[in-house]
Every structure is written in C-alpha cells, then in structure tokens.
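In this view, the complex is presented without one of its protein chains, the others remaining in place.
We call the chains A, B and C, going by the order they appear; numbering starts again at 1 in every chain.
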Amino acid sequence: MKAYQIAKQDDLYKMNLNDIPDPVVGPSDVLVEMKAWSLNYRDLSMLRGGYYKNDKVKTDPPLIPLSDGAGEVVAVGNAVTRFKKGDRVAGIFFQTWIGGDLTNEQIGSALGGALDGVLAEKVALNENGLVKIPDNLSYEEGATLPCAAVTAWQALSLKPVKPGDVVLMLGTGGVSIFALQFAKAAGAETIITSSSDEKLEKAKELGVDHTINYKDTPDWEKEVLKITGGEGVDNVIEVGGPGTLEKSITSTKVSGRISLIGVLSGQPEQNPSPVMIMLKRLTLQGIYVGSRDMFEDMNKTIQEKGIKPVIGKTFDFKDAADAFDYMKSGSHFGKIVIS
Amino acid sequence: MKAYQIAKQDDLYKMNLNDIPDPVVGPSDVLVEMKAWSLNYRDLSMLRGGYYKNDKVKTDPPLIPLSDGAGEVVAVGNAVTRFKKGDRVAGIFFQTWIGGDLTNEQIGSALGGALDGVLAEKVALNENGLVKIPDNLSYEEGATLPCAAVTAWQALSLKPVKPGDVVLMLGTGGVSIFALQFAKAAGAETIITSSSDEKLEKAKELGVDHTINYKDTPDWEKEVLKITGGEGVDNVIEVGGPGTLEKSITSTKVSGRISLIGVLSGQPEQNPSPVMIMLKRLTLQGIYVGSRDMFEDMNKTIQEKGIKPVIGKTFDFKDAADAFDYMKSGSHFGKIVIS
Amino acid sequence: MKAYQIAKQDDLYKMNLNDIPDPVVGPSDVLVEMKAWSLNYRDLSMLRGGYYKNDKVKTDPPLIPLSDGAGEVVAVGNAVTRFKKGDRVAGIFFQTWIGGDLTNEQIGSALGGALDGVLAEKVALNENGLVKIPDNLSYEEGATLPCAAVTAWQALSLKPVKPGDVVLMLGTGGVSIFALQFAKAAGAETIITSSSDEKLEKAKELGVDHTINYKDTPDWEKEVLKITGGEGVDNVIEVGGPGTLEKSITSTKVSGRISLIGVLSGQPEQNPSPVMIMLKRLTLQGIYVGSRDMFEDMNKTIQEKGIKPVIGKTFDFKDAADAFDYMKSGSHFGKIVIS
Partner (left out) sequence: MKAYQIAKQDDLYKMNLNDIPDPVVGPSDVLVEMKAWSLNYRDLSMLRGGYYKNDKVKTDPPLIPLSDGAGEVVAVGNAVTRFKKGDRVAGIFFQTWIGGDLTNEQIGSALGGALDGVLAEKVALNENGLVKIPDNLSYEEGATLPCAAVTAWQALSLKPVKPGDVVLMLGTGGVSIFALQFAKAAGAETIITSSSDEKLEKAKELGVDHTINYKDTPDWEKEVLKITGGEGVDNVIEVGGPGTLEKSITSTKVSGRISLIGVLSGQPEQNPSPVMIMLKRLTLQGIYVGSRDMFEDMNKTIQEKGIKPVIGKTFDFKDAADAFDYMKSGSHFGKIVIS
C-alpha cells in the first residue's frame, strides 16, 4: 500500500509517498481503508522536527504523519467486538487513553508522533483505539475530529460549560471554532477574537455572540470585561500567541478557568505571572487532546445537535505536501482536509 | 402589616390574614415589600401538618406560610452591602445555605417551615438570604423561582447536564417544567411523561423532544429505552408518584443518575429495589432545593437565555386560601401564583 | 492445561476439573501462569445460577469460574508494551473498563461471568486487562484484590474519603475489611458492625475505632448517631443484609453517601424508602467493582502503606470445590484463597 513517511525533519521538511507492506491485522485489530485526513499545527511541528520529544515521544523519520483521519472498516481480527466491516471510524489521538486522567504511559501512544500516524491508504489499530464517527458527518468531516475537536471538548468538559457561562475563544483556528460550536450547543454565551473582520464575520455565521478584532482593539481584555459587566469570563480557550496569557488572566472571572492549549499552535513562548492566578483563584488547566470517553461523548453531541465541522480547504491525497504548505500560510478558516 | 398565619394544621387546614407588627430591620437586614408569591406542594403539606418535622424543622401554628415570593427592597440596614433600595429580590429557600453541600444546621433555616415564610406584605431577611431576580422577569415570574426552579437546577447541575445527554422528566409539575427549560437551554435531549395529552402538547410548545402518555403507555420505561436506542437516559427528574421509581431505574443508563425529588409532591411512598442500582452503577441523588450559589447561577441562565417561568393561574393576595385549594385539585400546568 | 468449568448450575452446583487446550496468545496478549485465586459471593452465585443475566452477561456452563487470581507472566505477544516475562500480575474484573465511568459495553467484559474466568492453570488476557500486583504482597494476597478490594476502593474514592470523615462498614466480609483498611489509611474514623464479638475483636486488631455487635444492639443506627454526636457518618459501606438499608439511611449525615454493594453478598432483598434520601440530600451510589485506573491507584496505596489483605483460609487448587462449600458456611473472617 502507499503511505507518506517523513524523510527530512526541519524547516525544509520533506515527506515521501512510499510503497510499504500492508499492515498486519492481529486478533484484536481493525483494518481501516482510509478515506480522508485532516491537519493540525502539531503535524507541521512533527515535520519541522520542532515538536517536544522525550523518552515516550519519538518522532524521528521514517514516521507516517498525522493523527487525524477517518475511513471504513474492511477487516476485523477474530477477537474484535466493538466494530464490524463497513463501520465508519476514526482513530483516537492517544491509542490507549480510554477514560479518566491521562497517564505518562498513555502519552507514549499518540498517533503520528510516538506511533506511526494515519496518512496511509490502510491503517490497522487495536479496536480500543477507534471510535465510530457521527452518522451526520461525511468522511471528510469525521476526519477533522480526533485532535482539534476532542481538544476543544476536553477544554469545555473538565468543568462542564453550562448556560449562563461566558466562553472566550482566542483566534479562529480549528480548536477555537470547535469550541465555539460546542459552547453554543451547551447554551453558553461566546466571545471570539481575530485580526480579520472577514473571519469574525464567518464566526458570526456560526452563532458567536460577540466579536473583537484584536488589531483594532489591542486591549481586547478590557472589551471582554465590558461585555461581561466587569466580571470576566468563565473559561478561556487559550491557544497561544505572543502576549495573550496575561490578557487572558485579566479576562477571566474570580474562580474561573483558562484552558491552555497553545502547544498545538506552536507559539507558547510567553509566561504568565502567577500573582493574579492566585488572587483570582484561577485554574490554569493544561489540555492535551482527550480520552476515548470524551471523543464518544462529543460524537453524541455532534450527532444530536447536527453540528458540522467547518472545512476550509480540501487537497488530494497525492497533494498532501501542498496541504502542509498551505497550513504554514495561516490564512485558512476551518480545517484543512486531505481526501 | 397584614400577614397570613396558619391557624389549623390538618386536612381541613385554615390560615388567617392577621395584623401583625412590621418586621424589625437589623443592621444586616433588608426590608422587602412583597409583590408576588408562588405555591409548592410542600406549602400545602405545611398547612395539612403532614410535612416532615424534627428538632430542626418545626412547622407549628402560627407560622407564616410560603417559601416563594418576590418584592422590592424598601429599606436596608446600615451594614448591608449586597442590596439597595429599589432592588427586585426574592428570598432563598434555606436562608443560610450559601454554597457547597447542605448541612444539618442549614436545614433549620427554611422559609415557611423552620422559619416564618413570606406570605406577608413585608418581609425582613438577612442580606445573605436574598438574591436579585433576573431582569427579564416580572415579580410574578420571579416569585416562582426559589423552590421549584432551584430544585430543578440542582438536579441538573450536581453532574452538569450537557449536549448529548438525555433527560427524562416525570410529569408536568413545576419542577419538571423548569427542568425541561433548563435541560433544553443546556442542549440536552428531553423526554416528558404525563397522563394528559393536553399537558404534553403544552410541553411540546416549550420544546420537549419526546412525549409519553403514561396512561396510554403504562410500560413507559420501555418507550424510554426505545427512544434512547436501548441505552437509557442520563438523568431522571423523579418527582415521585406510585410505582415510578422501579421504572425510572430501568429507564436510566449504566452510570446514570436519578434525581430524587418526590417529597415535594407528597407522594414518595414507594421503594426501589437496590439490585439494579448496583448492577447499573446508578447514582440515586436526593435533591432538596438548592444553595444561593445555585440560585444565582440559575438566574444568569434565565436572563441570558430569556427563559420565562410558566404561570398556570394567578390569585389575589386576599384569595390566597383559594390558591391552596386550587393546588389540591392537581389540574394545573405551570406555577400557581399570588399577586 | 487443567481448568475448572461449571458443569451444573444450581444449588447443588458442580464444577469439573477438565483438560482443555492452552489459551492462544495474540500479539497484544499476555500469558499468565496462575499461582493463586480468591473467591467472592458473586462467584458462588455464578455456580448456583442465581446471578443476574442479560444480553451482556451470560453465565452458562461450561464457564471457567472466578474473577480473582494472580500469577506470573510467562509469555507476551509481540505488540505488548505494558508487561514482560516474570511480572507478577492480576486480571482486572471488567477487562475493558480502563478509566472514567463504566459503560454498558464494558459490563460485558467481566471475568468469570460474561467471559471465562481465571480458575485455570494458565490464562491469556489482553495486556490492557491486567495490572501488576503490589511488591509487598504474595501471590495469595495479590489474588484477593480484583473484586472485593477494588469495590471497596471505588466506594471510598468516588467522593474521596478524607481525615475527619467517619466511615461505617456493615459486617466483616471481604469488601468491608478492605474498606476498613483503606479508610484508616486515608485518616478517617471507622465504625464496624458484626454479630460476632470474635470478628469485632479481629477488626480492632486492624485498627477500627468503634465496634457494634448488632445482635446485642439491634438499633445499631442509634449507636452510630451517638458515636458521631448526632450527625451521622459520611459514607456507609452497605453490603446488604435484611433490613439494613433503612438503618444505613438513618446513620448517614446530611449530604452524606451510601455505597450500595450488596449484590456481591447475594442479599439485596430490601427496599429503601426514598423520603429520607431526599430530606437528607443523600447520595445512594451503586458500586460495581471498579476500573483499571482505580485498581492501580489502590495498588499504590497498598504498597506505600504496607497494607496486607486478610486471608481467612487457604485451599489447594485440587480442592477448589471445598473452597466454595466453605464460603457457603459464612463463618470466615478474611478472604478465602486457593493456592
């Protein structure tokens, strides 16, 4: 079968489309014929060799990239009970994080990082490492879920967002847009920032309640306080970017929560001062994708509320390298998909 | 000032409208000119003398009835900081339950039970025992909140309801209708039961997703399982009634939750068998109104989502006794209000 | 290899020691040479055919009995990363419940019930269905953990027991004695009941703070209230028995918790009245063993605090049937072990 493999891991990254043997399907495994994939900044970091590595996470070439993809089950091992041929599925980001809290051991099971990813024609995974995608989604839409959507879901579910809450999304990247959709589905009030009025306009079409152009309003935290009557928001989807964290702390209400996600954007080079974290009794919560339980909870919501992932641009499997180049440009709104 | 006081506490209950001295306003107190009140089954139980009593809860005559009412602040003690003249307020059910878990001590601070209630022209309460009512509600609507609405809110917030969840409301009483409105606001799927197609029709107007007439479908738990694909619901608003609890247990999914509220309906004379509670790992959670924190969280939701309490019938202050008689008939949909 | 299989499933139950093929070891599987086993009432119910069955749980002959056992890893599949040859391990009760909340699907993965159990010379399990036993335990001691100990751990950890809490254990069965040991390790005050002064004496040796002989003190709930200054306890380990649940409700403090476990004792034939559950805002929590995360958390405690499971009597593998007959007599204190 054909699979992409990382060949050169730096800013001039290179991946090759190689012919490699079909994956072996063990008795507990599920063989998936991949139909669609999607990209995250983390995947770009892998290519560039700039992703965090330790004894659990090795990302050296040849590595098949990508955590996100969806496909059809074409074979199952004889001990498999969770899936059958024809099921529409996606792999989970951490193959062994089923429920509860993430452990050190489970960090070593990430697709497209610690383990080979899914940018291949066929993928074999243990049946515990897959979920069914929602019935209301195409393969392209389902392929956008494993990393960005589950990240947004975890950020809003550790302390569940509820009606009456106000949620602030920084920027209009994949995680922020999913967070907007999930926060609205949960009845919360929403604020989103961007430097582009065009992107803010698209966010309004998705139902956001308040928009702030942070280029026009560099002190956007004051605008957030004004919107919330001086109280601040309940949860910030803090995806990083220079200088945002201090402003996020100011934007959050007493006993509120900041969901720290920026690593996916590759721009976490800022430092919060801890004084206000203490004096406002804030929770600064590191978010690292999520468990299978979270993925399945999320899928129920997507299906029941008819939520549609926003796809910005779609590339052919043979043009996968172009998709990465396009991501670098940063001009997209919505997920970049390979089909 | 004029105030109702219970004179005879049995099935032929009697309350008199007496002239009593105006309440004394201490330095931390707030004096409220009452504008509207609402009734709960618990208030009827107080009149009938059938309410649970212990060393903390004494309900003997002369007791001013009612936990629920709303009015305007007309005077504040000199140490008061939470309110000012002109504020639109309601008393909280347990005067000293601010946040966290209910304690034995706090049970002894219930209005219209352990303490005198609010069915009077003026009421003086410690400033900690009041909340502002939402801006979008009239006094009549605000008066419906302290007992039934806060009860529904607690039932849905101990394990917060979220999109993808399914919530089952038994009957169309005050708590169930508030629960329906809050569950919808939180993005959940909803099922409601009633013996009256007319009431189910009204529930549909409020947005309920599925209705079951339990007279036509006595095995309604099977219908609930069918609606939920055999899995069962996440939370049952179990307000009591003969024989419902076993069916509620069957209707609930593994690791799900039953919110046990029936005492307010005066019909808790049934016994669940614990086997299925264990084998389904259910949580059977006693719900007893709620804290001030819950009340204020709820008010934010009501205001932001524009939720309107459903009022069934309104009586004059001078006809308060008729309101209780009307409640006995059980034919109402929506809260009974005195104005 | 030799394995016991249920041959006749009624009160005159019968199991045979059969020669069956060695288990197949898939690439994700671990082959364990069993060294010791332990019994729970649930296993006796399986033999008697009296255990709850549904579409997920089939317990018909020939079924290899027992959920609990420990042994040494003698082979691992080539995809296994969690274990290596020589590791000392035990299977987990629900093979697929890793963390988070139990699901309907996971109920169908119980050893010695839905799936074949471990009363065999060799057992092959997916690597996700095993944990290492604590270093400070022998195989016999480790074999007592999967069902009773994990059950006690879940009961005390859903709302974590802490210093200042009072925990009430009903009876001196396996779950109760583990709960006593874990509650003491967590700094809680403990009360235990029994009809035998001899067993209460043994509980004192394990550090229990208060003992009640319920034969001498049939109104033991009053004694519990006296010990707790009228407040009641924070958590009851309610393992069933005629008429205990009403007394447990009386024994529990406002906003307290009853952990409902009785199914394991086979005597859940009682019904609580829900009134006091509501008026005391109690949580009645069904407990059904626990997840792998709970098992591993528990093992850390056992190892760090040097906790030793209490073994009542040990039988030879060839006399396994005698172990079941001994359990029927109910005279034991501590776990019944096969070695």
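Everything below uses one rule, namely that a contact is a pair of C-beta atoms (placed from the backbone, for glycine too) under 8 Å apart; a residue touches a chain by one contact, two chains touch by 3 or more.
Please read these numbers as outputs of a predicted model, since none were measured by experiment.
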Q. In the complete assembly, which of B:A7, B:A75, B:I98 or B:L206 touches the absent chain?
A. B:I98
**Q.** Candidate in contact with the missing chain, chosen from A:P218, A:P274 or A:G306
**A.** A:P274
Q) Among B:P27, B:G207, B:G243 or B:G306, which residue is in contact with the omitted chain in the full complex? A) B:P27
Q | For subunit C, the residues touching the chain missing from this view | A | 157, 160-164, 182, 185-187, 189, 297-298, 300-301, 304-305
Q | Residues of subunit A (touch criterion as defined above) contacting the omitted chain | A | 52, 101-104, 107, 231, 240, 245, 253-255, 260-263, 268-275, 277-288
**Q.** Touch list for subunit B against the chain that is not drawn
**A.** 24, 26-28, 77, 79, 81-82, 96, 98-101, 105, 108, 126, 128, 291, 293
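Following the convention adopted for this analysis, only the chains that are shown with their structure count from here on.
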Q. Once you find the CA centre of subunit A and the CA centre of subunit B, what distance in Å lies between them?
A. 41
